[in-house]
Each structure stands twice: as C-alpha cells, then as structure tokens.
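With one protein chain removed, the remaining protein chains of the complex are shown where they sit.
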Amino acid sequence: MNQNTRGHDKVRRSYFEVPIMVENKWAKVPSIDADVFMLDMEDSTPPNLKTEARGRIVELIRDPGYLGGREFMVRPNNLDTEWGRADLEAAAKAKAPLVIYPKVRSVDEIREVRRILDDHGSAPEIILIVETPQAVLQLEAIASCPGVTGLLFGPGDLSMETGISLFNGPTEFSEGFLYARSKTLLVCRAYGLQPIDAVFTADLKDLDGMRRAMEGSRRMGFTGLMSFYPPPVPLINEVMSPSADEIQWSQRLVETYRKGRDQGLAAISLDGKWVTVHQYATAQETLRRAELIAGRTA
Amino acid sequence: MNQNTRGHDKVRRSYFEVPIMVENKWAKVPSIDADVFMLDMEDSTPPNLKTEARGRIVELIRDPGYLGGREFMVRPNNLDTEWGRADLEAAAKAKAPLVIYPKVRSVDEIREVRRILDDHGSAPEIILIVETPQAVLQLEAIASCPGVTGLLFGPGDLSMETGISLFNGPTEFSEGFLYARSKTLLVCRAYGLQPIDAVFTADLKDLDGMRRAMEGSRRMGFTGLMSFYPPPVPLINEVMSPSADEIQWSQRLVETYRKGRDQGLAAISLDGKWVTVHQYATAQETLRRAELIAGRTA
Partner (left out) sequence: MNQNTRGHDKVRRSYFEVPIMVENKWAKVPSIDADVFMLDMEDSTPPNLKTEARGRIVELIRDPGYLGGREFMVRPNNLDTEWGRADLEAAAKAKAPLVIYPKVRSVDEIREVRRILDDHGSAPEIILIVETPQAVLQLEAIASCPGVTGLLFGPGDLSMETGISLFNGPTEFSEGFLYARSKTLLVCRAYGLQPIDAVFTADLKDLDGMRRAMEGSRRMGFTGLMSFYPPPVPLINEVMSPSADEIQWSQRLVETYRKGRDQGLAAISLDGKWVTVHQYATAQETLRRAELIAGRTA
C-alpha cells in the first residue's frame, strides 16, 4: 500500500495554527471551524514555555475532546534545536496521528525523524513545511521519503532565509516565490501528496484581499490552506470546497459516462465533446470530495 | 552525429492536431496551411474508433499525398493504455518519420518506446509532450534520451493532473504553469531540441487575444505552436516567422561582420557597438530560417 495516499479520505481544507499557551486564543478554539488544528511546539511557543506546551499537547493527543472531533497535527521543533528530539519523542510516545515537521533541509533529517518515530512504534502521517532554500532545491528526494503525505509551503521563514520579500502589493505574494510554490505543487502531484499553501496577506483585516489570495492558491492547484488567524477560516472552507457549478458539471459528466458505458458505447460525448477516462476520474474525485464535505458539515 | 539536431532544416512553426475520424474536419485538412500535421490516435480519437484510426493513419504514412507534401507526425496512445503498444508498432512498421509521444512520466518509458521502434528498424524523430508532473520534474533526463528532438508543452492534461487552472483571465496562461513552461524551454535549449508551446485561450473566437498569447509564447523562447483549431494557424505562421525588421537587422549584421572579417579587422562594430560571434551566429540563424520559410511559401 502506498502510504502517501493516507488522509485522502479526510476533509482537509483549512488548517489552523493554535498558540497553545495563549489562554485567550486557546479559549476560542472550539468555536473555530477549521478542518485540522495544528498544536504547535515551535514558533508560536516561546522558549521558556516549550516544556509546558509539550506536556499540554501530549495531554491533548491522549484526550482530544476539546477539539470537538476535528483532526489535529503536532508540530515539534526542528531536530537542530534543543527541543526537537524531546518534542518528537513525546509525540511518538503519545501516538500523534499526524506530525508536521518544520524547517527540513535534507533527506537525512527526514530519515532521522522516521527513526525516532519508529523507535516508539509510531507511524503518523508526516507533513513537511517547505521553508528553506535547501528543501526547495531537493524537494523531490525529501518529499518522496516514506510516510510523507503532504507539503505545506511556508513563505514566512523562506522569506527570512532567502531575502525574498513576502509581498508585492497588499494581497499578492512576491513573484520571487513563484518557482518555490510551483515546485511544491508539482512535487505533491507527482507523489500523491496533499499540497497546502499558507494564507499570507499584508493586511489581516482585508478579507476581500484574502479571498483573492485564497483563490490564487486554489488556481495554482493547492487544496488546503493554513491560517494563524481565525477570521479567514470560513473563507478557506468555502474557497477550497467544490462549487455548486463544479458539482453539477461533475454529476452530469459521471452520469453520462456511466450511462454510455452501460449501453456498451465505447465513445461517450457530453455537450459535443468526447469524455476521457481522465475527466471521468476527475469528476468522480470532485463528487467524492463534495460528499465528504457534506458528511462533515451535516 | 547528434540526432537531436534532426529537423533543424525544416520549417516548423505551426502544428495542427487532426481529428482523423471526424469527416467534416478531416475534409478541411488540405486547406489548412500548417507546417506539420499531427495524425492523432490519442485524445481526439474515441475508444471505439482506435483501431480504425490506426489503420487510416498507417495508410496515410504510406501515402501522405492528401497532406500536400507537408510534414506530419503520428501520436500513439501512451504505453500504459490498451492501445499504446499496437499504435507504436503500427507507426514503426509503416516507418512514420516523426512520432509524438504523450503523457510520458519516466526515462524507462522512453527507453521502451525506443525499443519498440528499434525492433521494427524504425528511428523516427521523437517529440515528447510535457503534460505530467513527473515529466516536468525529471525533464532533463527524459529529454536527453537519444532520438528526442522536441518537446511540446501540454497544459490541458497538466492542468487535469495537477489542479493548476488553465487560465488567468481570457488570454493568459495561469501563472501556475510558468515554472513548467520555463523549464520546458530551458531543457530544449540545453539539449538542442525544438520548443513547442500550445495555443490555449479561453475564447477560441478571440483572435486578438490569441495573437497576444502567441506573442507571449514567442517572447518565452518557443519557436512552434500547436493548435487543434484551424483559424489560428495563419497567425501562428506569422508570429513564429522572423519579422521584416529582424531580417533586415540580421542582414546588416551579417554583411558588416563578413566585410570586417574579409578586411582582416579583428574587431567589428555596428551602430557603435562591437559585434560578437554569438550575435553573428544568431543573425545567420534568423536568415537561415527566413530563407527556409521563403522557400516553403514560394
């Protein structure tokens, strides 16, 4: 079985970064409609609270009731930091179902992550954050490591490491990121991984601008978006769901194709154009996703 | 001899996809002024007509008079389909001069294509369609296989396989394709292959928009364009030919350079700037292409 298809049966449009040690933000979590929560030991947790945060996250992995049945993933610190190994061991012992690993630079590093997880009998899905120039350049090798099921494009750290400006105007990523984002998307598609982009706009209050940025992410092929701020979450869910038009078109295509096949037609057409097997597969996938989403919100 | 320079002595600006089993479209072929016709066994031929199409294409390879002396290439189905091997064997036996192979994903696949061709004593030029994420990522290795003489960028299937939207407004490719298109162009230039783009605009009736899209392809370095619709063909021929200004400038440069060289000048200048050997070579290439085109239309 190809491990990297794990998670394909889940609705994963919106990812939300939870600053677990900030009480007033943590209190809002049950009211946030994200598909996946990121329990963070890394950048949103200050050094003096790392140990306490790790403890709280281990408790949550064991008893995730507070998250209302939504999926969650655990972000340890990178193995080069003083906290990384203990973070990962704690997640492994508690059997975190999903680990998101930051600042990866090499294949060896992923092998070490896997070794630590294996040593504790843990085999979570691994999502990698693409946020170093080394990761972008070697992304094929890094992303094809066993266990990896998704890539999150991380422009914040990548900007600091490379000097590429984050923004070009209020709602657009700087064009300097286009190569790295495009390669992230293509590598995901080549290896069957989920491509996740980050919601990043200069003005966090400009929801129209954010929607345009999200539509841009979707147009680039991404199917999930990470936010560290609650207001965009419902927008993400909307933008990353198949639209009513897409669902209707997919239904017509699937029905036409099946009817033709049942009638023994070898060639099937819709609105005057041949329908290919690939289009049929794509339409089925759209309907599968729409059903998963309907099931989740019902 | 480097095989990949085969075809450099041909005028190959416009490529036209012929739906060989659609009689009213096929009837128009003699009136379409394309440089190269693509006889298609793949996406424009429905499954129930694959065998019949293959037979008609084999006849055409043997007696291509209907195409009025224009070049043609044969597109088999991919080897992973039930038709691919028989398509390729038929093209090989009939000694198709040019094969365009779709949906390639690996070097091994190209080796298998070559083996099948070799087994029938056939050594056609091979043009590959870049339309899978795997092909984009491994393009250097795939494109440098012996026999390959061109790459066609294929946004239609690449869009379906990756989720990248085809369009960003009415006449522009989505920026999500820029990396894949740029890499296709650079790989062609590194290995001496012909770079071919596809005419793709949202509105097939908007010839002004199409012209802008074609000029964009040329500005990106492509020298040929594929169309599956007849009206753009004369536009392609115009946009992909050297302009009168380019020809005039190239003539002046070549004359100046040769005169200087004959006079024993080691340094030659034109309009106050040194002329480099590279500029001389580029100007010669422009004139060579202009002469080929003049010869073709005479």
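Read from first to last, the chains carry the letters A and B; within each, the first residue is number 1.
Simple rule for what comes next: a contact is a pair of C-beta atoms (placed from the backbone, for glycine too) under 8 Å apart; a residue touches a chain by one contact, two chains touch by 3 or more.
Everything numeric here is computed off the predicted structure, so don't read it as measured data.
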Hidden-chain contact residue, picked from the options B:51, B:168 or B:223: B:223
Contact residue for the chain not shown (choose from A:136, A:214, A:233 or A:253): A:136
Given A:5, A:168 or A:269, the one touching the chain that is not displayed: A:168
Absent chain, residues of subunit A that touch it: 43-44, 46-49, 132-134, 136-137, 157, 160-165, 168, 174-176, 178-180
Footprint left on subunit B by the chain that the document does not show: 140, 178-179, 182-183, 185-187, 189-190, 195, 218-223, 265-269, 274, 276, 278-279, 282
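Heads up, the rule we're going with is that only the chains that are shown with their structure count from here on.
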Geometric centre distance via CA averages, subunit B-subunit A, whole Å: 37
